[in-house]
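Before any comments, here is the structure.
Let's turn to subunit A:
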Amino acid sequence: MQVGLTSYLIVAALLFCLGLYGVLTRRNAVAILMGIELMLNAANINLVAFNRFVAPAAVAGQVFALVIITLAACEAAVGLALVMAAYRSLETIQVDEINLMKW
Partner candidate 1 sequence: MGELAAFMILSLVTLIPAVVVVTSSNIVRAALSLVPTFLGVTGLYVMLQAEFVAGIQVLIYAGAITVLILFVIMLTEGGTGVRTRQLNDQVPLGAMAAVWLAFVLIVIFTRTGWPTAAGVLPAYNVVAVGNAFLSDYVLIFEVTSVVLLVSLVGAIVIARRED
Partner candidate 2 sequence: MPWLIELLKAIGLAVVIFTFLAVVAAMLGVYLERKISGWIQARLGPKHIGPQGLLQTVADTVKLLQKEHITPRHADALIFNVAPVIVAVAALLDWVVIPFGKLGDRVLVVRDINIGVLYFAAMSSVIVIGIIAGGWSSNNKYALLGGLRSASQMISYEIPLALGILWAAMVAGTLSTVGIVDAQVRQGSWFMFKLPSPIGWFGLPFGILASLTFLTAATAEVNRVPFDLPEAESELVAGYFAEYTGMRFALFQLGEYGEMFGMAAVATIMFFGGWTEPHLQPYMWLLVTLGCLVVAAVILTTGLRQTLLVRPILMLAGLGLLLSLVMFFGTRAGLSQVLPSLMWFLAKMFALVFFLMWMRWTYPRLRLDQLLTLSWKVLLPLGLLNLLATGFVLTVWGR
């Protein structure tokens, strides 16, 4: 049996949903960022899979995957810097305890 495009898309979908679950249910800001990284990875699998099966001659999908990896790194750097800043001023990184702006 051949492993087709659909199999990769399903794995990516499952990975994406796991990431989504992590983002929705975690209290810890770092863990939320980890969920986002999983989602970005899922998107990358899709891009590379489409590249392979839909337009093999062009490498557009791989180029986009590289750009997304770059953006993921930037997002992690800035996001974690925010976590550090929040921790310094609020002494916590649990997002449900960071509620100063509620009132």
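Odds and ends about this structure:
Here is the rule we use: a residue touches a chain if its C-beta (ideal position, glycine included) is under 8 Å from a C-beta of that chain, and two chains touch if they have at least 3 such contacts; residues count from 1.
Per the selection procedure, all candidates are chains of the complex that A comes from, given by their letters.
Everything numeric in this text was worked out from a predicted model, so none of it was measured.
Here subunit A is displayed by itself, and among the listed chains 1 or 2 from the same complex, it touches 1.
Residue ranges on subunit A touching candidate 1, taken from their complex, read 1-11, 13-22, 24-28, 30-31, 33-35, 37-38, 41, 44-45, 48-49, 51-63, 65-67, 69-78, 80-85, 87-88, 93-96.
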